[in-house]
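Before I ask anything, here is the structure I am working with.
Apart from one protein chain that is not included, each protein chain of the complex appears where it belongs.
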Amino acid sequence: MSVADRLREKYDEWVREFLIPTLKRVPEWRKFATSFGVEIKPLYTPLDVKGDYLEKMGFPGEYPFTRGIYPTMYRSRLWTFREYSGFGSPEDTNKRYKFLISQGQTGLSVAFDLPTQLGLDPDHELAYPEVGKVGVSVPEVVSMSILFNGIDISKITTSFTINATAAEILSMYITVAEGVGIDKAVLDGTIQNDILKEFIARNLYIYPPLHSMRYAVDIIAYTSRNMPKWHPISISGYHFREAGATAVQEVAFTLADAIEYTNWVINRWKMGVDDFAPGLSFFFAATTNLFEEVAKFRAARRLYARIMRERFGAKKLESMKLKFHVQTSGATLTAQQPEVNIIRTTIQALAAVLGGAQSLHVNAYDEALALPTERSVKLALRVQQVIAYESGVIDSIDPLGGSYYIEWLTDAIEEEVMKIIDYVDKLGGMTRAVEIGYPQRAIAESAYQYQKMVEEGKIAVIGVNMFREEEEELHIELHRVDPVSRERSIKRVREVRERRDREAWERALNDLRRAAELEDENIFPYILNAIRAKATVGEVSGVLREVWGEYKPPSIY
Amino acid sequence: MKIEELLERARNWDKLAIAKLITMAEEGVEPQLDVRRRSHVIGITGPPGSGKSTLIYTMARKIPQDKRVAILTIDPSSPFTGGSFMGNRIRMQELTSKPNIYIRSMATRGIRGGLNYATVAAINILEYAGADYIFLETVGAGQSDTDVKYVADTILVLVPPLSGDEIQALKSGLMEIGDIYVVSKSDNPASESTYRDLMAMVDMVREIKGETWRPTVLKVSGLYGYGVDELLKVIDDRFGELMKNGRLDNTLRSRRTLEMRLYAYDLLEKSLNEAKDLESKVINGELSPRDAARRLLNYYDKPRLDHVAVAIKNIDEAARKFRELGLRVSDPIVVEEQGVKVVMVMLGNTKIELLEPLGPETTVAKFIEKRVRVFTT
Partner (left out) sequence: MPKPKVIIAKLGLDGHDRGAKVIARALAEAGFEVVYTGIRQTPSQVIETAIQEDAKLIGISILSGSHMELIGELMRIMRERGVSIPVLVGGIIPPEDRDALLKMGVAGVYGPGTPLREIIDIVKKLTGVS
């Protein structure tokens, strides 16, 4: 009898003689299933792990990267501690950045306000109530220079959560760097520039899908040639998860987006996959479901490596490595008993680290109520530091690899993800799928089912549907955006408009308009040129709106 | 606000008044409306996801501001809860604040899942309010697509880029009713072959039907705005032609009969909901399902006894006596031309008509003289 047969026999015996009789006496107190609806067995054994170790797992830094993308992982270099932050005017945010750096943060991550993200200047009628609210107002290049005042941007890596106006923001950053004598080629950082996920979940889009894709892809082509260290896109699943997607949908739609962008760059710019794929980066969520999240990251890494090598014929290992940032899930935070959120985010951050993330943001405990205070964001940073320096989870690479449960879960996620990717292929890729609203509908459905399960008590939320305190009193101090910052922002954008060289500005915008009309032109250099001529974000996207129109989303039921 | 005031205000395109009138129509009130002129009612149909709302948005935006545009968009009601998630406005919200545009979401409501009488009533109200264009967006499936041809002057069928097989499948339902076929999403490379397939099909239908209007096929992208000007021109041409050969009245007539039929369906549904006693008889086997259905529709009472007329000398006295018996008795009415005073006595499924002659020379007085008295008073 083979080893496997003997194990099978012993396992069946255990189920028959131990498990079933015990269950009759002490039945399970609930059903156990993954977030994507697959039943979880009481125990996993080598019988559940199929396939060859070398083929499926291999070694860190080697294809298919299941165990990690670097041979040494956190033993040589920790992940980047990167708290997403921004509010009010650039002066306010600059102060917060310096505070975070003084507390041990190792990378910056800029949150912009809604007007900046949607290409509206702060004195626009629709912008006014929103200036400086969910992020910092940066409508022109002077504001950008204030934002990084006193920070050496040739040393620190900065991530910009910016999409529909990504080119304008990157252009401002380049212009500020050049102003202090730093060549753009040495700049290191990321712009999110993932417009597909805006259409699917985050909703901060401006132009229709085809024009938006051109815009995004033109940036990728430009930085791949001119800014070798820059990540021109952070393909994001985070927002799918926050909008209600399951772990499987999160990975599937993210990878389907990656396929779409890759196809676009190849078709539009006739570039080889290895010429730009090393610059692609990713962004996922981490919920409190620890093992499922770890398995999710491992499955995503393996799937991406396969897609890049087998589907696109990538040769360079760098093109196959899934480099990703993680943010703990904002949707899991509760307004009730907010201090409990610190416990949630700790487990979530642990999932990211055990899953091999390159960069991490931990949410502050008060974010279901307002933007974080200095105190709450410091605590969030401390969560990362405790995990990194005290817990010992970084001592060995991929410490959960080889757990029968984790390996089974990794395979299960991979299998379910592939079903969705195949379906998107049938629809003709993600741009088409988005136009007919397929991923939007799928996520809305998951969100509704999730909420119903919370209502029915099938999903536990401590403080909300379990251990709820009626008449709860809040004892925490909340962040307030200084109302003066809005006026400061408006005043500055008006000054910039008055003081610039009118002729150069006008010429730059006219050139931009012509380039937008010509389909074969790379739009990015024209935007860079306009920003250098002190055009505002509202003026640049105003020109593009005129030429390309604005997107109206399909109805989602 | 009184209905007269609402009607007055609706004439001036007061959207609040129009909205209230439509709600009243939904609740069963039937206002008397005189139609001074015809609106061009354009039914927009096509499978879900073919881009109907986006196309309406793009068209409505391009119609000159001095034209009144109404958009009725139909969403399905849940057969279980009666509720409806109405999301078609999402794409049109930018039009909401334009003075010349009125948008209303309506649910299918009821058993059929197609148009309901309130939709037709809403069209009547909007026409009364002076709409130049009324766009009617159907749910894009089933019954509503066949109903729409009775209310719309022009039917625009949207066809997304499809494979040859899919077009064949679609042909059965939609291909007979269209006046204008639009290949939507013309930015999609697959739209070219769909366009060619449709052209061939329309040519065939054209020969069979032998109508004056030649169904047109156009390629349009609502999302990217291609081909919309051309489409609007075709729509206006079509209206001109309908006016010229007097065919606009045809839809007015069929609209009225459709409203009758749809209202009848609604009444039927209401009586079905109220027929709990019949239902329990079916359940416990007293009645067969078909017998119960016939009874619900009064099949067995046909020809039915409507009333028995009884001539009488003192009607007020007789009415008092019937009332004392616990019966419902109407107030007396005088019918001058027949020379009688009339009172109705209700007897469940039939009635007694009491007639008192107004003078000795009337037919009824003479009749009484000749015959035995039925009731002694």
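As written, the chains take the letters A and B, and residue 1 is the first residue of each chain.
What we mean here is this: a residue touches a chain if its C-beta (ideal position, glycine included) is under 8 Å from a C-beta of that chain, and two chains touch if they have at least 3 such contacts.
Note that the structure is predicted; figures quoted are calculated from it, not measured.
Checked against the full complex, the one of A:68, A:86 or A:115 touching the unshown chain is A:115. Taking the complete complex into account, A:334 is the one of A:149, A:226, A:334 or A:403 that touches the chain left out. Here the missing chain is touched by one residue of B:9, B:40 or B:104, and it is B:104.
Within the full complex, the residue among B:12, B:93 or B:350 touching the omitted chain is B:93. Annotation: of A:92, A:130 or A:398, A:130 touches the absent chain (contact as defined above).
Residues touching the missing chain, restricted to chain B, are 15-16, 18-20, 22-23, 27, 77-78, 81-87, 89-91, 93, 96-97, 102-105, 107, 109 (touch as defined at the top). Mapped onto chain A, the interface with the missing chain covers residues 114-115, 118, 120, 126-130, 133-134, 198, 202-204, 242-244, 331, 333-336, 368-371, 444, 447-448, 451-452, 455, 461, 463-465, 474, 478, 481, 553, 555-557.
One rule holds for everything that comes next: only the chains that are shown with their structure count from here on.
Averaged C-alpha coordinates give centres for chain A and chain B that are 51 Å from one another. Taken in their complex, chain B has these residues touching chain A: 49, 53-54, 57, 85, 87-88, 90-92, 94, 185, 187-188, 190, 223-225.
Within the complex formed with chain B, the chain A residues making contact are 208-210, 428, 432, 435-437, 549, 551-557.
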